[in-house]
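The complex appears here without one of its protein chains, the remainder shown in place.
Coming up: chain A.
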Amino acid sequence: MKGFDYARASDLSDAIGSTARLIAGGTNLLDLMKLEVETPEVLLDINRIGLDQIATHGEGLRIGALVTNADCAADLRIRQGYPLLSRAILAGASPQLRNRATTGGNLCQRTRCGYFTDLASRCNKRQPGSGCDAIGGVTRNHAILGASVNCIATYPGDMAVALAALDGVVQIAGPDGMRNVPVRQFHRLPEDDPSRDNVLAAGEVITSVTLPAPGRGRQIYRKVRDRASYAFALVSVAAIIDMVDGRIARADLAFGGVAHKPWHDPLVGQVLLGERPSPALFRHAAELLLEGAQGHGGNDFKIPLLHRTLGAVLTEATGGSDVFQL
């Protein structure tokens, strides 16, 4: 690890506009600092600035940026109104990590692309302009949607996929005041600047994430991974589906493990609305979702895997028992 100065922020104003790197749980940042992928000169510890409560916010909730993943998943209001969020968090990492991981840090976690963490490899995200060794390399955990010629990495997290389906909003404090960014727009596509994972600007601090009123519907988070637990998603589906008189009245969907951001395509939800559930309908939705999907060899399997996982989730969410046929 490279050397750094360390300071403790005592309130939010210490952190806003700071040129130091913020450290919350440290579970992602210290991991990457040990590898010297991250080499901050100054760390500012924000664990003592408050923002560690969940409070009501209109008909919804406000989750402070320093609320741990464990506390968020265990909160009764979250479990009752937003079980999708609780389950997505519990499907990620380990109990030990979730005790430290925070709402803000989780949103900002970096990709698990193996070339990003290997200093001997070329990586446009780590070193802009150097190239991308993932393209043509080992691509098992890489993107099938929204990638660019500069970077095919995925955003690896689970929590944000649930937040995207729930249409949460990130509150950000900066030197020029507060701004709100929907979770669906918080992470970026790589385009020609993969070094930027999200829209945070220098000196900005995430203060909370708000959730709208829970609304009606069945909430499901299904994560497919290489082992039963303690592994990142190959693909994941977050779904809120409401049925009224046998027809789909609400369909909010987001997908993890497939793009540089939690993937949300409004058209996929729209084709389901007002329809009666059927294998043909689900196939149509999956085809629409995967229209522009592109594999890179090692991750080609994610295309049929996401197709089938979406089908299975929609079948379950709409109360169907028929085995989904590709």
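Just so it is clear, a contact is a pair of C-beta atoms (placed from the backbone, for glycine too) under 8 Å apart; a residue touches a chain by one contact, two chains touch by 3 or more; residues count from 1.
Everything that follows uses one rule, which is that contacts and distances are computed from a predicted model.
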Chain left out of the displayed complex - its UniProt protein name, from "ABC transporter permease", "Xanthine dehydrogenase YagT iron-sulfur-binding subunit", "Cytochrome d ubiquinol oxidase subunit II" or "4Fe-4S ferredoxin-type domain-containing protein": "Xanthine dehydrogenase YagT iron-sulfur-binding subunit"
Residue of A:45, A:118 or A:300 touching the missing chain in the full complex: A:45
Of A:1, A:119, A:213 or A:273, the residue in touch with the unshown chain: A:1
Option from A:22, A:61 or A:91 whose C-beta touches the chain left out: A:91
Interface with the undisplayed chain - residues on chain A: 1, 3-8, 23, 25-27, 30-31, 34, 43, 45, 47, 70, 73-74, 79, 86-87, 90-91, 93-97, 99-100, 228-230
